[in-house]
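The structure under discussion appears below in the form of C-alpha cells.
One chain of protein is taken out of this complex; the other chains stay put.
We call the chains A, B, C and D, going by the order they appear; numbering starts again at 1 in every chain.
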Amino acid sequence: MEGLLSVLLVLTWSFPLFVALLWTSARLRGAGLQLAPFAALPGLLLALLAGGLPAPPEVGAPMTEVTLPLLFTGVDLVLDGTGRSFLLFTSILWLAGGLFARAYHATDVRRGRFFLFFSLTLAGNLGLIVAGDMLAFYLFFALMTFAAYGLVVHAASTEALRAGKVYIVMAIVGEVLLLAGLFSLGGTFGGNPAFGAQLESTWVDLAAGEGPTFGGAAVALLLASGLGVKAGLIPLHLWLPLAHPVAPTAASALLSGAMIKAGLLGWMRVLPAETPLPEASTVLLVTGALAALYGVVAGILQDDPKTVLAYSSVSQMGYMAMGTGLLVAHPELAPWAGVALMLYAVHHGIAKGALFLSVGLADRVPRGDGDRARWWILGGTTLPALALAGLPLTSGALAKNTLKEGLGEMGGTTYSVLEVYLPLAALGTTLLMARFLATLWRRREAADPGTRAFLPFSYGTGTLVAPWAALVLLGAGGMAWLPISVDVPANVALPGPGAEVLVGLLPVLVGAAVGWVVWSRSRDPDRRGLLPEGLAGARVPAGDLLVPVEAVLRWLPLPNQEEWVESLERRGRRGRARMRLAARQLDRLAARDVETVNGTLLGVILVALGAGLVLLLMG
Amino acid sequence: MDVTPLLAWDALPLAVVLSSFVPGVMIMFLKEEQARLRNSLNMAGAVAKVALVGLMLQGVAGGASYEWALEVVPGLSLTLRGDALALLFVTLSAVLWLVTTLYAIAYLEGSANRTRFFAFFSLCVTATTGLAMAGDLFTFVFFYEALTWATYPLVVHKGTPEAIRAGRTYLYYTLGAGAILVVGAVWFQVEAGTVQFAAGGVVDATAVASGPITWAFIFAFLLIGMGVKSALFPIHGWLPTAMVAPAPVSALLHAVAVVKAGAFGITRLLHSLFGIEVAWEMGAAVAVAALAAFTIVYASVRALSQDDLKKVLAFSTVSQLSYIALGVALLDPLAHVGGLIHLVHQGIMKITLFFCAGLIAQTLGVKKISDMGGVARRMPLTMAAFTVGAVGMIGLPPVAGFISKWYLGLGALGAGQPWVIGVLLASSLLNAAYFLPILRTAYFDDPDPSWARGAEGPRPRLEADWRLVLPAVTTAVFSLAAGLLAASSWSPLGWAILIIEQGVL
Amino acid sequence: MTGAELWTTAAVFGPLLASLVALGGRPAALKAGLLLGSVTTLAGSLGLWLQVLQHGPVRHLLGGWGAPLGIELWADGFSVVMLAVTALVGAAVSLYSLSYFGDLSTLDAETSPAGRAARYFVPLWLLLWSALNGIYLSADLFNLYVTLEILGLAAAALVTLAVTPRATVAGMRYLIVSLVGSMLFLLGVALLYTEFGTLALEELSAAAPGGPMAATSLALMTVGMAAKTALFPLHAWLPPAHAGAPAPASALLSAVVVKGSFFILVRLWFAVYGGGSEAGLVLMGGLGAAAILWGSVLALRQRSLKRVIAYSTVAQLGYMFVMFPLLAPEGLGGPDPRWSDDAWIGGILLAVSHALAKASMFMAAGNMSYAVARDGLRDISGVAHRLPMSFLAFGLGGLSLAGLPPSAGFVGKWLLLREALSAGGWFWVAIITVGGLLTIAYVLKVLRHALDREASDGDFRPVPRRMEWAALLLALASASLGVRATEVFQVLLQGGVQPWT
Amino acid sequence: MTDVVTTGLLLDGLIALLLAGLAFRLLRTRDLFEAIMLFVAYGLTLALAWIRVGAPDIALAEAALGAGVTGALFLNAWHRLAVRAGSDDRLPMEADP
Partner (left out) sequence: MTSLDLYVWAGVVVFLLALHAVVTRAHLLWKVLAINLMGTGVFLILLAAPARRDPMVADPLPQGMVLTGIVVAVAATALALGMALRVMARTGSPFLTVDPETEEPDPDAPEPPR
C-alpha cells in the first residue's frame, strides 16, 4: 500500500506531463488526446486511497511521503490531510472538466492544443498540492500559471487575447511577488525550507527581525499578494472577470473551481501557522471583507453569466482570505480555521465547477429542443447555487458554520463584527446567484467561437451531461460527503447539519424574495433581467479597475525608446560626417607629404646640422 | 579500455586544446569541395575533445589537477591548468561545440567559403578552451585576444555589407578593449610581480591599501578588457550588431565562446587575481555588481522594442551575461555558485534559442517576430525547444535559469545585498515581457498557409533537417535537465559546488 | 676553416656568388642563383645561430689579416637574429619570384618586359642579400659604409624594375635619399676617425666616444641612417617606392632592407656610443612615436593596397625606435648603464615579427593585384573568396603587425609595455597601444574590401600556387613565432645591447 | 723654409678656394654643359689637392675615375638628353621648374 501510494504520488503530476509530452510527436499526438481527459485519475486515486488510511497521529503529519533527491534542488513530495482534501476535489474537477471538454471540443480543430495546455496545467495544479517544500511548490505553481494561459486564450479572439494579456501580466507580477517572498524565506533559512517545522522556524527568525530583507509581516504580505493574484484577491483580481467569460467553459470551471484554490493552498502552506503576524492579518481581513462585498456588487451588474460567476469567485475568495487572515493572527484558532477553510475550498470548488459547466451545457442546447431542456438545466443549476448561498443543510452552510464556530471560540471584536457581516454577505451571495440564474436563462447562443457547429443534444447528452450532473450532485449533496473529505482534528467538532438553520435560512429567503420581487416587477417583456429598474443601465465593465489603469497607461508619456536610439544615431552620423571632413583635410595634407617633407624639412634639418658641424670644427 | 594512465597525463589540457586546433589547421588547407573530409575532421575533433574533457572531468572529480606549461620568454609562459573551475567552462564549450558543429554542417550546406568557416570555427573553440584552462593572466590574454581575431571571419562570413560592418564594429570593440586589457595585464604583472592565477587572489591587501589609485586603475583596465566580451553596459554595443552572422556563429558568440570568455575573465579577475575579499575592500567588486545589475535591466529594456528575433536574443544575452558577473562579484559562496552555474545555464539555454531562431529562419525564412505567427504548429519540436529556452531565460522553474536565479538571490541575501533581488525580479519581469509575446505569436496566431509541410514535394518525416533539429532539442533537453536534475552531483550546480568545496575559485 | 668562418663566409659570399651565377641571365642560371643564395644563407644563419647560442659572439678575420686593413666579420645574437630573419624572408621571396615574373623557362628576356625584369631582379636581389648579410656581420665602420652603399644601389634599382613612371620616379628619389644618407654617414665616419683614429666598432666602443666631435658624428650618421630607414620625418620617399616596386621587391624593401640601416643605428647608438645621450634617446623615441601615429593615420587614408602596406612600414618602424628610450630605463648615468632586457628583446622581436609579416603581406598583396591586375582597394573587392590562402596570409600578417597572439608581436609588445610601465613611461604605453589599434584599423580596411562578396565577379587571373604558399608560409611563421619567442630571447642575450662591454 | 711653407700655404689656399669656387659655380649655373665641364675641372683640381695632402695614388684615381669616367658618364647623359630635347620641347635643359 505504501509503495503504491508513493508511486501514485509521483504519477499524480508526472502522468499529465507524460500526456503533454506525447504532443511533441505527431504520431503519438492522437493517443495523448485520448488520454488527456483522464490524466487526473492517478491524483484522484491517490486522494481516495489516502482517505482510506488510518488518520495520522497528528494534524499536518504526512500520510505518505516521497523524496526525489536528484530532482530540481531535491524535491519532497508529501501528502498530508490538507493535501488530500485539495487533491480530492481538484482531481474530481479536472476529471469532470476533462470529460466535459472532450465532448465540448469534439469538433474543435484546435482541441489538440487545448488538451496540451490542459495536461500541463493539470500537472502543475496537482503537483503543487503534493509539493512538500517551497521550491517544489513554486515549480508546480509556475507551471500551472503559465500553462493556463493557453487555456485562457484558446479561442484566440480579440477579447480572449486581451484577457490573456491581462492574465499573463498579472500572473507574472504575482510570480515576481511570490518569488520575492520566497527569496526572503530562503535567504533566512539558507536554502529551501520544507513545509512544516522548517518553514515555521524560518518564520520565527523572520518575525524576530533576523531575516536579510524585510520583517515577517512584509514577507507575509509579499507571499500573500503573490499568491493572491491567483486567488483573485482584490485588487489583484482584474484578470478573473476577463478570463472566465472568454475561456472555454471547462477551462473556466477549472480556473474558478480548482486553480484559484491553489492560491488559498499556497497561503495555508507558506504563511506561518504559529507565528502571529497581526499586520498581515489585518490586511488580509480587510481586503477579504472588501472582496466579499465588492464581488457581489460588481457581479450583479454583469450580463454574462460567466462574468457573474467570476465575480462570485472573487467574493467567495474574499471569505477565504478572511479565514486566512484569522489564521495568520491567531495561532490558537488554527485547527478551526484550517478545517473551515478546507471545507470552504472543497465546497466552493465543486459548486463553482458545476455552475460553470451549466453555462456550457446551456450553450449547447439546440434551439429546436426549446425550453424543456433549459428548465432541466436551470433546475439542476439551482442546487449548487443555493449551496453556494449557504442554504442550510448544504455544504455551504457547513463551511460557514464551522467558521463561525471557530470564531465563537475566539470571541472579541472581530467576532462581533463578523457576526453581522457574514449574514449580510450571504444575502449578497443569494442575490448574485439569482442574477446568475437569470442571465443563464437569457443566454441563447454558444459563446465559444470555433464550437458553433451545431451539436445534436442527443450526441452530447451523455458526455456533456454526465460530468455536469456529477458535479451538481456532489455540490448539492456536499453535506453528506464533505466531512469525510476533510481531516478533522480531534479538538474540532463539526457543527451538526441542523445547526443554525433559521439563522442560515434567513438571508437566503430574503435574497430569494428580493429576486422574486424584482423579477415580477420587471418591465422587460421577458421579465428575465432580474435587475431593478434603477440599475438597468448601470454596468461595471468586466475587468473593472483595469479600465482606468489602462487609460492611465495610455496617457502616460512613456519615453519612446526607438526615438531615443534614433537621436543617438543621428548624433553619431553627424560626428562621423565631421570626422570625414577632417579626414579629407588630412588627405590634402598627406598628398603633400612627399614634397613638403622631402623639400623643406629635409633642407632645414640638414642645414642646421651643417651649421652645427661648422661651429664644431671651428672650435 | 583502461584509461588510468591517461588520467595521470599532465598534458591532457594541451591535448584538449589541440583536439580542435589540429583539425582547424588541417581544414584550412582543404579544398572547398572536400566537404566529406572536412566534416569528418570537424566531427572527429569535436568528439575527441568531448572524450578528453570527459577524462579530465573524471580525474578532477577524483581530486587530480593537470598542469602543462611552455616557456615563451623567460618569466612568461603558456600555462594550461585543468582544475574544476576551468573544466566547468571547458566542458560547456566542448559539448556545445560538438552540437554546434553538427548544426553548422547542416546549416551551411551548399554555401560558400565553408573551408574558411570551419577552420576558424575550430580555432575559436581552441582559443576558448585555451583561455578556459589558462593558468595565468598571460596565457589568458593570449587566448583571449586570439579568440577575438579567430571570430572575425565568422562574423563577416556572409560577406554582405551589413556583415562586414558588423565585423568591423565587433573588432573595434573587442580589440580596443583588448588593447586596454593588455596594458592592464602588463601593469598587473609589474605591480603584483606575477601573473599567476591562484585561488583567493595574488594581490596583497596591504599593497592595495598603499596604492589604491594604481590598483583601481589596474582593475578598471582589466575590467574593461573583460567587460567588452561579456558585454557589460557601455561596451556591449557590438553584440546586437554581430547577430547578422549565421546562426551557428551566433550560437558560438553568445553561448559557447566569446561572451563566456568575458564572463569567465571577470570571474578570474575577481577571484584568481585580486581575490574577492580584496576586491570588496577596494570597492571594485561592488562596482562590478552595480554595473552588471544596470546592464541586466538596461539590455532587457532594449530587447523589449526589437522585432528581429535574433536581435531580441542578442539583447537578452547582454542582460543574462551580467548575471554571471553579478554572481561572482558578490561576497558569498552561494552567489558564486549562482554566477558559475549561470555560465553554463545561459550557454545551453541561449544556444537552444539561437539554434531555434536559425532553424526557423532556415526552414521558413522567418526572421521577424511579427512573422512568426503559428510557427509552433508547423515546427512543434523547434518551438518546444525554444519554449524551454525562453522559459529558462525568464527564470521559471524547472528550467536551468531558475536555479541560477535562486542561488544568485540566496547569495545576494547572504552577502547582505538585498537590492540584487530587485534586479533579478525586474529582469524576470522584463524577460517575460519580451519572450512571452514571442511564444504567444508562435503558438496562438494562425500560420502562413504556404508553410504546409510537403507543399512542394513529398512531406518530410521531420519538420526540418534532423541535423538542425537534433542539436536544438539536445540543448533544450540539457537546459531542462540542468534544472530538473540540479541536485545531482554531475549537474552544473553540483560541479559549481565542487568548485567551491575544492577551493579553486 | 672553423665553423664560424664557414658560416659567415657562406652568409656573405654565398649570395654574392649566386648573384654572379644569376648574371648568366638564362632561366636555369636564375633558378640556380636563387637556390644557391637561399641555401647558403639559410645554412649560414642556422650554423651561426647555433654557434653564437653555444659560444657567444664569434669573429672571423677574412684572409687572416687583422684591423686596420683586413676585413673582419663579427656576429653576436643581434646579427644572427637579423641574419636568420633575412634568410627566411629571402628564401620565401626567392620562391615567390620564381613565379611572379611568369614561367622563367619560357620567358624571352630580350623582348618581354617581365623577362627583362626577372633577369635584373634575381642578380640584384642576390647582391642585395649579400650586402645585407655583410652589414649584419660587419665589425668596422668602413665595411658598413661599403655594404650600405651596395645595399642602397641595389634596392633603388629594384624599385625601378617596375615600369610605371610613378615607380621610376620613386626609385630615383629613393636612390638620391639613399646616396645622401650614405654621404652623411661617411662624413660621420670621417669625423670619428679623425677623433679616435680607428674604425673598428669594438675599439671605438672601448674609447667610449664623447665630446662635441663624437656627438656631431653620431648626429650625422643618425640622420643618414634615419633617412635610409625612413624614420619620420624622413619617411616620405618610402611609400611611393615600396608601393611602386614589383611585389617581391616591395616585400624585400619593406621587410629587410630598411632593417639594414636600422641595424646600423642600433649598433651605433648602443654598442658604440653606449646609449648616446638620454635626450637623444628620447628624441629618437619621440620620432618613432610620431612615425607610428603619422604612418598609421596615412595608411588609413590610402586607397591602394600596397600604399596601405607601405605606410604601415613607416608606422611599424616607429615601434623599433620607441625601443630606444626604453632600453635605458634608469638613465645612462654611470659607466655601466642597466640595459633593459625587456625592451631589447621586445623591440627586436617586433622588428623580426615585422619583417616576416610585412614580407608576407606584400607578397599576399602582390597575389591579389596579380589576380585582378589592379591595385586599388576597391579593385580587390571579393578577393578573399577567390584567393583564400593569400587572404589568410594577409590577415595573419596583419595580426602579427597589430601584435595579436600568437605572433611574436604580441610578446614583443608585452615586453615593451612591461618596460614602459615599470619605468612609469605612460607616454610610451599610450603610443604602443594606440599604434596597435591603428594597425588593426588599416589592416581591417583591407580585409573589409577583400571580404566584400557583392562585387566579386570581375576577371580573375589564376595565381600560381607557389606564390600563395610563399606568402602563407611566411605569415604562418610570423604568426606562430610568439609561442617560441624564447629561442630568439636566448640568442639575443648573446652579446646583448652592448656586446663589447 | 718659411717661404716654402708660405708658398705651400698659398698654393693650398688657392686650390681650396678654387675647389669651393668651382663647386659653387657648377651648382649655380643654369647650363648643364657648362656644369659638366666645370665638374671635370673640379675633378682635376681635386687631383692636385690629393697630391698636396700626400696621396698621389688617389690623385691618379681621381683624375681617371672622378674626373674622367664620371665626366664621360655625365656627358653621355647630357648628350642623350640633348637629343631627346631636340625632338621634345618638354625636356628642359636648364631651368628648374
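In this section, a residue touches a chain if its C-beta (ideal position, glycine included) is under 8 Å from a C-beta of that chain, and two chains touch if they have at least 3 such contacts.
Keep in mind it's a predicted model, so treat the numbers as computed, not measured.
A.B. asks: Out of C:21, C:88 or C:199, which is the one that touches the chain we can't see?
C.D. replies: Selected residue, touching the omitted chain: C:199.
A.B. asks: Using the definition of touch stated at the top, determine which of C:32, C:46, C:61 or C:190 touches the missing chain.
C.D. replies: C:190
A.B. asks: Identify the residues of subunit C touching the omitted chain, counting contacts across the whole complex.
C.D. replies: The list for subunit C reads 68-69, 142, 145-146, 149, 153, 156-157, 160, 163-166, 168-169, 171-173, 175-176, 179-180, 183, 186-187, 189-191, 193-194, 197, 199, 302-304, 307, 374-376.
A.B. asks: Tell me where the left-out chain touches subunit D, residue by residue.
C.D. replies: Given the touch definition above, subunit D has residues 8-9, 11-13, 15-17, 19-20, 23-24, 26-27, 32, 35-36, 39, 42, 46, 49-50, 52-55, 57-58, 61-62, 65-66, 69-70, 73-74, 76-78, 80-81, 84, 88, 90-92, 96-97 touching the missing chain.
Note that only the chains that are shown with their structure count from here on.
A.B. asks: How many angstrom between the C-alpha centroids of subunit C and subunit B?
C.D. replies: 42
A.B. asks: Please give the residue numbers of subunit A that touch subunit B in the complex, ascending.
C.D. replies: 23-24, 26, 69-74, 113, 135, 138-139, 142-143, 146, 149-150, 153, 156, 161, 164, 168, 172-173, 175-176, 179-180, 183-184, 186-188, 190-191, 212-213, 561-562
A.B. asks: Please give the residue numbers of subunit C that touch subunit A in the complex, ascending.
C.D. replies: 173, 184, 187, 212-213, 216, 219-220, 223, 227, 233-237, 239-240, 297-298, 301
A.B. asks: Within their complex, state which residues of subunit C touch subunit B.
C.D. replies: That would be residues 345, 382, 384-385, 388, 392, 395, 399, 402, 404-406, 410-411, 413-415, 417-418, 421-422, 429, 433, 436-437, 440-441, 444, 447-448, 451-454, 456, 482-486, 489 of subunit C.
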